[in-house]
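Before any comments, here is the structure.
All protein chains of the complex are present and in place, except for one that has been dropped.
== chain A ==
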Amino acid sequence: MSAATEAIIAALIIVGALFALLGSVGLARLPDFLMRLHGPTKATTMGVGATLLASAIFFSLQDSEGISLHELAPLFFLFITAPVTAHLLAKAALHRQSSGRNSGQPAQTGEQEPGPH
């Protein structure tokens, strides 16, 4: 494995880790529930995607067993399941909001200013 490919793999791992971290930072920093939902969606797409790509390149080049493709499977499953999770969480949040004390319409809750964090 040449130094160049090692550098690419290292860069991909760092990018993946960075985006996973940013997803968590978003989860902690953003002021309301629906905005917080946006943090984890990035962590799954970019963070996991870059890490798995690095893994696929590394194991493809490491030994002579041919290209390594099973990293594609978790990526595929995540891409299928992540929207379902986000969808259900968002629906649950809206349901609680409309049956709770502050029974606002979805259109109204979107207008509210993000408060101080």
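Basically, a residue touches a chain if its C-beta (ideal position, glycine included) is under 8 Å from a C-beta of that chain, and two chains touch if they have at least 3 such contacts; residues count from 1.
As a working rule, contacts and distances are computed from a predicted model.
Undergrad: Tell me the UniProt name of the left-out chain, picking from "Mrp complex subunit E1", "Hydrogenase iron-sulfur subunit", "Glutamyl-tRNA(Gln) amidotransferase subunit A" or "FAD-binding oxidoreductase".
TA: "Mrp complex subunit E1"
Undergrad: Taking the full complex into account, find the residue in A:A17, A:L34 or A:L61 that is in contact with the omitted chain.
TA: From the options A:A17, A:L34 or A:L61, the contact with the absent chain belongs to A:L34.
Undergrad: Where does chain A touch the missing chain, residue by residue?
TA: With respect to the unshown chain, the touching residues of chain A are 19, 22, 25-26, 29-32, 34-35, 37-39, 41-42, 45-46, 49, 68-70, 72-73, 76, 79-80, 82-84, 86-87, 90-91, 94, 106-107, 109-111, 113-114, 116-117.
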